[in-house]
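The structure under discussion is supplied below as structure tokens; questions concerning it will follow.
Entry: chain A
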Amino acid sequence: MISKTQIPEDKVIVARDLTKKFGNFTAVDHLSFEVGKGEIFGFLGANGAGKTTAMRMLCGLSKQTSGEAWVAGYDIARETEKIKRCIGYMSQKFALYEDLKVWENIRLYAGIYGVPEKEIAGRTDDLLKRLGFEAEKQALVKSLPLGWKQKLAFSVAIFHEPKIVFLDEPTGGVDPAVRRQFWELIYQAADRGITVFVTTHYMDEAEYCNRVSIMVDGHIEALDTPNNLKQQLEAKNMDDVFHQLARKAKRTEQ
Partner candidate 1 sequence: MVIKYLIEKEFKQFGRNRFLSKLVFIFPFVMLSILPLAANFEVKDLNLAVIDNNHSSYSRRLVQKIAASRYFHLTGVPSSYRQALKNIEQDQSDMILEIPPSFEQDLIREKNARVMISANAVNGMKGGLGSAYLAGILAEYNAEIRQELLPSAVSSSQTGLEVSKLFRFNPLLEYKFMMVPAIMVMLITMICGFLPAFNIVSEKEAGTIEQMNVTPVSKFSLILSKLIPYWVVGFVVLTICFGVAWLFYGLWPKGSILTIYLFASVFVLAFSGLGLIVSNYAKTLQQAMFMVFFIVITFIFMSGLYTPVDNMPQWGQYISDISPLKYFLRVMRLVYLKGSSTADLIKPFLALCTFAVVFNAWAVLSYRKSQ
Partner candidate 2 sequence: MKDLSNRAKPTAKGNWIFFMAFVRKEFHHIFRDKMSMLILLVMPILMLILFGYALNTEVKNSKVAVYDPSQDEATRAIVEKLQVNDYFMLQRMLKSPEEVDQVFKSGEVAMVVVFSEHFYESLAHGGNAQIQLIADGTDPNTANTITTYASTIINNYQQELLKTGTIPYQITPEVKLLYNPSMVAAYNFVPGVMGMIILLICAMMTSVSIAREKENGTMEILLVSPMKPLYVILSKAVPYFFLSVVNLITILLISVFVMGVPVAGSLFWLIVLSLLYIFVSLALGLLISSVVNSQMAAMLISAMGLMMPVMILSGMLFPTENMPVALQAISDIIPARWYIIAVKKIMIKGLSVGAILTELAILGSMAIVLVTVSLRNFKTRLE
């Protein structure tokens, strides 16, 4: 068993042969990879490829069937609660409380993650100013348009300045312009040293990442920078890269 001290400081995520089976069905098949501090790491793949399942294991939401992984230096098998203190999370459903106001959502998560109470109000106002949401401070989340909900959810996820933030398909359902704005926020976070682990099925977003891995049928078919992948496969863009790799896929979304 490898102890915390043996994981290098700058490797915030390390996975070795991470596997998840549901009965006879292997959702995630011996995943091995590493993510460095401050990286924007894209986890690509078709629907049903196993991306979300892998992410949930890293977040401590799901127990692995076999294999090992360390997040922020902590073992996912035994130290999930410690991991949770160091990470942020944004799920596919956004998971903000629709019947709470904008500032109430921020306050809740800030408090949960241990931001001192005196600071919360001030930092909330700063955040809203940065996002341009000041007028919406008192609005119920359910009244916000989708793109705004996404930005808000992301901001809430990193409000406590975690080491890593996990994003599960964060930009579904909005047009490319809005998606680009979202990625601006991601860049700002990465600049501050927050590692970003993001799953997506939008191949154009792959271009925004430092490195991407492409999952097919539960295992990693390729892992490299977008440029290297395009060169290797003589592809014009990531879409093309993906199609070449995905032709082997046997699984589609259930």
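The rule we apply is simple: a residue touches a chain if its C-beta (ideal position, glycine included) is under 8 Å from a C-beta of that chain, and two chains touch if they have at least 3 such contacts; residues count from 1.
The set was built so that all candidates are chains of the complex that A comes from, given by their letters.
Bear in mind that the values here come from a model prediction, so they are computed numbers and not experimental data.
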item: Of the listed candidates 1 or 2, the one touching chain A in this complex; value: 1
item: Touching residues (chain side chain A, partner candidate 1) in the complex; value: 59-63, 80-81, 84-85, 87, 89, 91-100, 104, 107-109, 111-114, 140
